[in-house]
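See structure below.
Here the complex is missing a single protein chain, while all its other protein chains stay put.
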């Protein structure tokens, strides 16, 4: 089994996070999951984006975390991706970047409040900021980063597909979705809503959160049984 | 009747709002009106801009709001466009985006004050911010969004061609003009004056509004009977 | 006499202010002077930059302000350019834009303080902000705009080649230089120092101005008899 299609999709999304301006140097990685095959595909560690080829994408076993196929070492963040895939059943793709505005919110240690419909179209409420890791947890840094993401969603009672992303304090954002392409769209949206939230606070230091009725209207216009945005043929 | 020319113009303006940097993902749509034929032409809903073709533009009856010609579903914002065309006689094109700075002002819930001649060349006074919709109005969200735009202009006594745009709180801007191309220019201007207004407040938290004499001078240099900007052959 | 070379240079600088990101829509114009021939060359009014050709550049008599050669109407700002050329002997080119950060400083009504060597390399001290025009002066808006620029430099005792630019309140910047290309470089520098000054104040609300000794060092490293920056063959 060559995983050629999965590699190609994950390669493409890795290149698109660069084209979308979310990545400086090598600060980012995208992965995709083949849940039936029990593997994830992810960018190799520290490879410059202008040198990356589809065949460099590394295939990693979800169960063991070891390389199933590929000649390079996977991203050092692979254990974080694996924890998210193991805990969040509907997730099929993950994007991690140090995109400018989302990282600045992460560095501020604050969740991104939901201030408008751009946010509500992708995230059904604030984008949470996780807690810090303890010294003990830092010994298994990447794995524990994934576990604290899962812990945050469980303690807040959030569905990870309703709020497909999180901020890690002093670090940056992770975004995900039903597929690698879906994760990419949510990562782009997250950076843009982070930028607009920062600007909104600069204009009005005490903006009101989006009213509940408008939040529900916009999220449900695009998601779930009553969705009517987009083309019927496209499935939603 | 093929509406090929109207489709082509509306297609081009939809592509130009992307090229001008006003649109991220699919957050935007442009329309144009053929008032004699009683139809508007608008972007299909949820179609990625890099896949959009002129023939995908949907023709919608202004009277009934139903599709007159085209194979795709029109933008979910079509009822908003239709309300604006019905109420504002001189409007021939509408552009809706979630452009970064105009959306940030909309999220702040504040009108954009007129601070300089860049603003005065396109908008004859502050760009207003509409009121929120009630729960009842949200049941017919897109139609009522159009109606609250019209209500705002009537209650403020504003001519929609003197102030060709508005902010919707917790949402973003709509801009319009005598044609789709005119709406595009006003949407670009709105984003730029929103950006410069935010920066002006950052530099000086209490800037003075443009003096009345300079506002009149600049708006009238470009608009109305005494206009002398541009080439005589071009009409003004 | 065809003025082909002057037209070509002025055309090129007009295109470069767009490429440098200083111009949105048609908000900008550049001119150049042939002092021996007594004419200035300037962009035609309201012509879109992507349609502009070198032969559209309009030749205007410096003495009378009327068109000497060309088929289009000159920029409505032509009388401002002419006043500057008449009063400032060493000036050979002028660039007017509504570039984002310089315009935001102009809208704030404040001079740009000299905070660093980037500023000192081009402007020997703060970039001044002119006074407002009176109602009477607004009757001859463009001419009086030029006159208030000259008045500002005379009342501050500034040499216009030491400080090759100014802000007009509620409007935007003018920059100039010994040639149209020199004016372009100063306009680019002005926008960049305006941006960095705004950011400096955001980081530290009370930054210190550049020390006098460093200001002198940097300006004189590039300008005047003791200059040693650049290649000897290039004249300085």
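Chains: A, B and C, in written order; residue numbering restarts at 1 for each.
We adopt the following convention: a residue touches a chain if its C-beta (ideal position, glycine included) is under 8 Å from a C-beta of that chain, and two chains touch if they have at least 3 such contacts.
The model shown is predicted, which means the values in this text are computed figures rather than measured ones.
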Left-out chain, listing which of the shown chains it touches: A, C
Residue among A:47, A:87 or A:161 touching the omitted chain: A:47
Residue, one of A:12, A:143 or A:171, that touches the chain absent here: A:171
Residue of A:81, A:98, A:122 or A:217 in touch with the missing chain, whole complex considered: A:98
Residues belonging to chain A that touch the chain removed from view: 24-25, 27, 44-47, 72-73, 76, 98, 100-101, 103-110, 132-133, 135, 138, 141, 170-172, 198, 201-202
Interface with the undisplayed chain - residues on chain C: 115-118, 121, 185, 188-189, 192, 195-197, 199-200, 202-204, 207-208, 210-211, 213-214, 217, 221, 228-232, 234
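Basically, only the chains that are shown with their structure count from here on.
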Same-residue or different-residue interface between chain B and chain C, half as cut-off: different
Angular offset of chain A relative to chain B [C-alpha, multiple of 5 degrees]: 90
Euclidean distance of C-alpha centroids - chain A vs chain C, Å: 46
Interchain centroid distance [CA atoms averaged], chain B/chain C, Å: 33
Numbers and ranges of chain B residues touching at least 2 other chains: 202
